[in-house]
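In what follows, a structure is listed as structure tokens, so that the remarks can point back to it.
Not every chain of the complex is shown here; the ones you see sit where they belong.
All chains are identified by letter, namely A, B and C, in their written order; residue positions are counted from 1 within each chain.
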Amino acid sequence: MKILLSHGDGGSLTNQLVKDVFRTAFQDEFLEEEGDASILPNMSGRVAVSTDTFVIDPLEFPGGDIGKLAIAGTVNDLAVSGAIPQYLTAGFILEEGLSIERLKKIVQSMAHTARDAGVRIVAGDTKVVERGKGDGIYINTTGIGYYPIERRLGFDQIQPGDCILINGGIAEHAVAVLSERAGIGFSEVLQSDCRPLNKMIYALLKRFHSVRFMRDPTRGGIATTLKEIALQTKMDMMIQEEFLPVRPRVRGALELLGMEPYYMANEGKVLIIAASEEADEIVSFLRQFPDQEIAGRIGTVQTGSGNVWLKTPFGGTRNLGMLSGTPLPRIC
Amino acid sequence: MCLSVPAKIIEIGSSGWQAKVDYLGSHIDVGISLLDRVEVGQYVLVHVGEAIQVVDEELAKESIEIWKGWLDEA
Amino acid sequence: MMGMAYRDKDIFASLCQKMLPVLEEKKQRLGRKLRFMEVCGTHTVSFSKTGVREVLADYVDLVSGPGCPVCVTDQSDMDQMIAFAKRSDTIVATFGDMMKVPGSYSNLYKEKADGAEVRIVYSPSQAVEIARQNPQKQVVFLGVGFETTVPSIALSIRKAEREKVRNYFVYSAHKLTPPALQPLIQDPTHQLDGFLLPGHVSVIIGRKGWNLLESLNEPAVIGGFEPIDLLTSIYLLTLEMNKERRSVVNNYSRMVRENGNEKAQELLKEIFEVDSVKWRGFGILPNSGLRMNAAYQSYDALTNLPVDRPVTKGIKGCRCGEIVKGKETPFGCPLFAKACTPENPIGPCMVSSEGTCSTYYQFERGKEKITY
């Protein structure tokens, strides 16, 4: 069975699709209500909101699919801000001709990831666009959470001397996706790091009190995220190339294509800025979690003027800017 | 000018035009028509999806050893 | 893993300890810093990326040469390529490097946003696949590159021939490296103490491909791209300066043979013929390019797919022409990092990741101020 335009016309086929695919997978009393809006219980504390749209080719990749990504992405955006993600909404744009089996698989992956992360999907929407006006599936997720602690994370908390840490190897998501794209074909599977980090981050925040700021370096990679931090704080981020965790296979794939790991997307990574006194303990803490055994301290914050400096093992330095133009395979 | 990496042949395709190579654990298919003869286990230099030379492993080891020896000289 | 020893930090440090004094001594003797040209853009990037440029900075000025294929492509060639993309029945296939290069009026990204079909490939053989999958379209591969790259493009033509793919065409803007060095060596205003020759071009043409330099008695070393390759090559160049009679030194012997890759050389002869072509900055250089030869005319985009190429306009204020000859550094361009940035590149040298301006923008800006 394939998605037809009529699945999106708001009539009986739409109703059937919602029932068969979405409600079955998400199973949430708030969704069951079939109202225009879902009614949630009172929320305590300040409320956190985040929205993201997921467009990815291929829809499935080693280590995940667009469904897992759509949950993890928004959950992580909330979590890195210090919030506890509670509720998600999901908006789908389906392309005419999409296999319903494939949709079910992806929706189930969303449901599974949401359960893993402990968040509930409370409202949804489905539209169908004509063949050639979409790319299989696009998903928007919007997340709502709350702030359990009074401590504020933010750019304004960052201080010179703070340490910059990361919870594992970079560029893994980008390489897993590249390797699935037609024509490049790495036949040895590279797994995306795509995963919700909220539980890990909650534990981190509970235990360590000097965490100043977190951000998930997704599109644009760590370089772009670090540059944003530098620009916002007007401090310099001093990064040691040697300390940047990159798995050899990821490095290899990128060297083959002439790409740099600093600009490649991550979907299960968080850059953490914390006081240097706690840095070593945080690294040990991070390394306990699965696939985070190469977490590490990658640099320090220094007074400066909004630059990101990368120091090479051979004595050079490099001024990292934001990503400028989508990374492409190169010959030179 | 020309990005290239030395990758190890791990499998030669049945057509004889292609081989699978490993570079730091990443595997891709590359063309081998520009080389006379290659064997599994050899390293080749890969550029835009083609192997353009067989790496001389002896010389690769020798050269660095020579420099190391020269360091010891002084 | 093969070649990883050449990235060894400790060996590198030890070599520095022994080599830098030799450079210092030579500098003292000359009363100025040494001045070498790294011909290859990948060398330019490697010096910056690894930090070896900084390590050598007190002793050596490294000058970039005409070794970025994107940068030396003439503006009229860019306009021609963009004109192919504008054809409604045509898919253009290209290496990612070409996407942002400015033509006189547009670039490939903009054409794509306007509806042109542009496909980025990692390998030229993928372009033949695209042609096979789109029989109702013409597929033009934008052929840029030096001796290293052209054999792979030649193989794509062979593949199209073998598989009877009739809608595959190549636009050949390919260049040969040695002919571009001769005018630089012979330019009396150009103070160069020697050349670091491109390792991967040398893989194809062999050490003997540089006979010209040997006949001109020019200090020249073929080098690889790892930190130890870079350092030792500069050291060897310095030694070479002291010699009376110079030969081209092969410091990349693990990859480069005396005669190069003869199979590749023959393939090039079969499909292409040498021609005098226009380079950005240089103008027409004798016997410096490869055109499709008569037997392969049916794969030649230029003769088979007529387009209206617009009148080529120079890029105002851009100094790429001087930069590819090593007569100017990016810091000497008043637009560098001001009007001209990777987001809004004015010349190709700011576009290509190997372009000198782009490399300097990414790696060499604002370093005065740092202390770790």
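Following the convention adopted for this analysis, a residue touches a chain if its C-beta (ideal position, glycine included) is under 8 Å from a C-beta of that chain, and two chains touch if they have at least 3 such contacts.
Keep in mind the model is a prediction, meaning the values are calculated, not measured.
Engineer: Each chain kind shows up once here, so list its copy number in the complete complex.
Structural biologist: Whole-complex stoichiometry in this structure file: A x2, B x2, C x2.
Note that in this section only the chains that are shown with their structure count from here on.
Engineer: Just the number, please: Cα centre separation of chain A and chain C in whole Å.
Structural biologist: That pair's centroid distance is 37 Å.
Engineer: Could you check chain A for residues that touch two or more other chains and list them?
Structural biologist: Those would be 184, 258, 330-332.
Engineer: Would you pick out the residues of chain C that each touch at least 2 other chains?
Structural biologist: If we look for residues of chain C contacting two or more partner chains, we find 41-42, 68-69, 95, 122-123, 126, 145, 149, 354.
Engineer: So in the complex, the part of chain C that touches chain A is made up of which residues?
Structural biologist: Those in contact with chain A are residues 9, 12, 41-42, 48-55, 68-70, 95-97, 99-100, 120-123, 126, 129, 145, 149, 227, 341-343, 352-354, 361-367, 369-370, 372.
Engineer: Any idea which chain A residues touch chain C in the complex?
Structural biologist: Those residues of chain A that touch chain C are 183-184, 236, 238, 257-258, 304-305, 307, 309, 311-321, 324-325, 328-332.
Engineer: Which positions of chain A touch chain B when the two form their complex?
Structural biologist: 179, 184-188, 190, 247-253, 255-256, 258, 330-332
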